[in-house]
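Structure record follows, encoded as structure tokens.
Missing here: one protein chain of the complex. Every other protein chain is in place.
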Amino acid sequence: MSDETYFEHTGSVDMSERATNIDKSTIEVLQSLADRYPLKRSALMPMLHYVQSVDGRVSPRGIEVIAQILEITPAQVSGVATFYTMYKRRPAGTHHIGVCTTALCAVMGGDILLETVEKELGIAPEQTTADGLFSLERIECNAACDFAPVMMVNWEFMDNMTPDKAKQLLDDLADERDVYSTRGPKLTGWRDTEMALAGIDDGLADEGPSAGPASLRGVEIAAEKGWSGVPKGTPGLAALPKPSPAGSAEPSEPEKASKPGAAKGKKGKK
Amino acid sequence: MTDTLTPVLTRNWGQPRSWVLDEYRAQGGYEGLKKALTMTPTEVMNEVKDANLRGRGGAGFPTGMKWSFVPQDNPNPKYLVVNGDESEPGTCKDIPLLMASPHTLVEGVIISSYAINAHTAFIYIRGEVVHPIRRVRKAVQEAYDAGLLGKDILGSGYDLDVIVHSGAGAYICGEETALLNSLEGLRGQPRLRPPFPAVAGLYASPTVVNNVESISTVPSILAYGKDWFTSMGTEKSKGFTIYSLSGHVAHPGQYEAPMGITMRELIDLAGGIREGHQLKFFTPGGSSTPILTPDALDTVMDFEGLAAAGTMLGTKAMQIFDETTSIVRTTRRWVEFYKHESCGKCTPCREGTWWLAQLLARFEEGTAHEGDVDKLLSVCDDITGKSFCTLAEGAVACVTSAVRNFREEFEVGYHTPAWEYLPYAKSALFPVAQDDLEVRA
Partner (left out) sequence: MSEPISMAEMITLTIDGAQVSVPKGTLAIRAAEAAGVAIPRFCDHPLLDPAGACRQCLVEIPDAGNGRGFPKPQPSCTTEAANGMVIKTQATSQMAKDAQEQILELLLLNHPLDCPICDKGGECPLQNQALADGRANTRFDGVKRTYPKPIPLSDLILLDRERCVLCARCTRFSDQISGDPMINLVERGAKSQIGIYPDEPYDSYFSGNVTQICPVGALTSADYRFSARPFDLTSTVTTCENCASGCQIRVDARRGVVRRRLAGENAEVNEEWSCDRGRFGFVSGHQKDRLTRPMVRKSGELVPVSWPEAIEAAVTGLKRARLDVGVLTGGRLTVETNYAYSRFARAVLHTNSIDFRSRSQSAEEAQFLAQHVAGRAGQDCVTYADLEKASKVVLVSFEPEDESPMVFLRLRKANRKKGLKIVTIAAYASRGAAKMGAELIPARPSDVPQAIRDLDIDKDAIILAGVPLTQIPGSFTALADKVAESGARLAWVPRRAGEIGALEAGCLPTLLPSGHLVSDDASRDEMSEVWGSRLPSTPGLSALELLQAASEGNIKALVTAGIEARDFLDPDAALAGFEKAFVVSLENRMSDVAALANVVLPVDLLETTEGTFLNWEHRVCPVDEAVPNPRAAMTDIRVLAALAEGLGKDLGFRTAAAARIELASLPTWTGPREPMTPVAALEPGRSIQLVTWRELLDDSRCLDGADALLATAREVVARISPQTLRDEGLATSTYVRLTGTKGSVVYPIRVEPTMVDGAIWVPFNPHSWRLNQTGLGVGANVILAAAPAPTKEGE
């Protein structure tokens, strides 16, 4: 949500910074992505994800290289890069913090979470801390409403958040302590996520639980009541165990000694 | 007699490593595929047609009928595209399915592709959920390794390739033609229809676009039969589906039940409204479906029942709000969502959501002008029925249904900020220390 009505810097990516890490091997990977599809232009979005993993944003060089490989104009690449919100025009932080403030999450506490994170990091949404550690984004509904209010770190779920949990999370990330997604792997960084989104296997599929507690609520009740959807005798029915509440093997232990006050000032401030 | 809850798609979600092929097979996975491969594609299509499976992505179009629109004499390749762009506010059923049991989808993809004679299928998943994407990619790889994908699947002579594609943040890509544009590397803007995707979709070739849940339901229909499927549900809405409850209920979550369960039953299963509070309003199927109030609690939750109640089943995503919630705040936030997600192609949506958002801001801030409620409705009238796709209709629906049910609360916006009328802190699920917050708490 934005009250912005004067759009001075819209229309393209940040062209003032030309630094790039794109090299021959990057181009080879980009080419291999293009080769996965019946028509190579279909690879445009994965390629942009990959460029972000390499350059930490959609860089001018990235746009040009993609345009060359796909034999389209840079304006066509840029038209796509500026349409989708996951593509960042300016260098993003090591960790991408998303706070859902679409209606339901906002009401359930998302607005307060956003305010908390803004204060903690000393930045507004769409900004990055001066030390480059965190980017903040006000995100729209992330399909985890039964875990509201929800935050996403590097597009991994951080379910059922509270202000205290949020502060702890930022502290832990700033201090490079291990933090686990409630329904996913250990948080490493936004660029790693972008790599996975591009379609490069990171070997993390087996991390985390099958499902979060809310996802299992109906199954649990059915198990308790002996209700079933599939015909009797279908394999696996009797084997349904009681799901573990947290699900994760290594939870981030949000309850653990959280000292929001003491943590202040450690993280990147402007 | 059907049970109140009927876990089929969700039934293995609690298994440890439920996403792994062996685990899925231990639950009877890929039996539907084996059966399908003994049938002709037409027989498979007819099985799904006869089961009267209706699309689970919102519109409720019969899945088998959609398949039958594919012109098999068209010389171009046929494509199946799975719509996993789950982004409608309140909707949260596909993502846990992809994470907990990706093989259910993969099996459904193979059977469905077989039915329409497709040899390439795409699974398009919104980009903001990386872990489910990992799981689906892994499942596809496992399927290839096990001979369930690739050449000569299970010795049947049938070939299929599956490509998993992640989006990059655009609600509009849930609209099937926008999704196809996105998959072609274009801006996710909807396409003109006709031609319909079944005739000229991806790469201008015959294409079926189905929701994740719809495709994931197919294996069970094949495994247990259409009669089993049609034994559940109501007259015109057959089978079971996943209902998602979120918001001010004691236990938000996923509840898989036969079509036709009532809202009251679902809320009861979810432990009722959170303690000490009462239901104020809810969406039956995502924010694009007009809201309902407690007097509609006994509405039958199927396509026909909700249509009769002046709303829609949509994605069966019930967002439940109690009496602490400001309807003005909620409505504005939904409209901000639509404004943010409008693709910008057509005038009514692009400009209309811009205007609605500004008007609603005044209501929330208590600075609305006398008569703004009527203006709000009039702007909705400017938009409705004129936009290129239905995104703008969603924005209009949430505004008009909110005003219809809570006009007085909007009129409070002529003089009082919403956060004063209904302090926002009371709606939050955690205690809020007032001095921690600067505004609107």
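In order of appearance the chains are A and B, and numbering begins at 1 in each one.
To be clear about the criterion, contacts are C-beta pairs under 8 Å (C-beta built on N, C-alpha and C of every residue); 3 or more make two chains touch, one makes a residue touch a chain.
Because the structure is a prediction, the values reported are computed rather than measured.
The hidden chain makes contact, of the residues A:T26, A:S53 or A:Q76, with A:Q76.
The omitted chain makes contact with just one of the residues B:N12, B:N211, B:T353 or B:S427: B:T353. Only one of B:K34, B:K151 or B:K375 touches the chain withheld from this view, namely B:K375. One chain of the complex is left out; on chain B, the residues touching it are 170, 187, 192, 339-348, 350-355, 358-359, 369, 375, 378, 381-383, 385-388.
Mapped onto chain A, contacts with the missing chain fall at residues 5-8, 10-12, 15, 60, 63-64, 67, 72-79, 82-84.
To be clear about the criterion, only the chains that are shown with their structure count from here on.
Residues 3-8, 10-20, 26-28, 77, 86-92, 94-96, 99-101, 120, 126-131, 133-135, 137-138, 141, 163-171, 182-188, 203, 220, 224, 228, 232, 240, 244-248, 251-257, 269-270, 287, 317, 319, 321, 325, 329-331, 333-334, 336-337, 340-341, 343, 361, 424-425, 427-430, 432, 436-441 of chain B are the ones touching chain A in the complex. Put simply, chain A touches chain B in their complex at residues 1, 3, 36-39, 41-46, 48-49, 70, 79-80, 83-87, 98, 101-104, 106-109, 111-112, 115-116, 139-149, 152, 154-157, 160, 162-163, 181, 183-185, 193, 196-199, 201-202, 204-208, 210-223, 225, 227-231, 234-237, 239-243.
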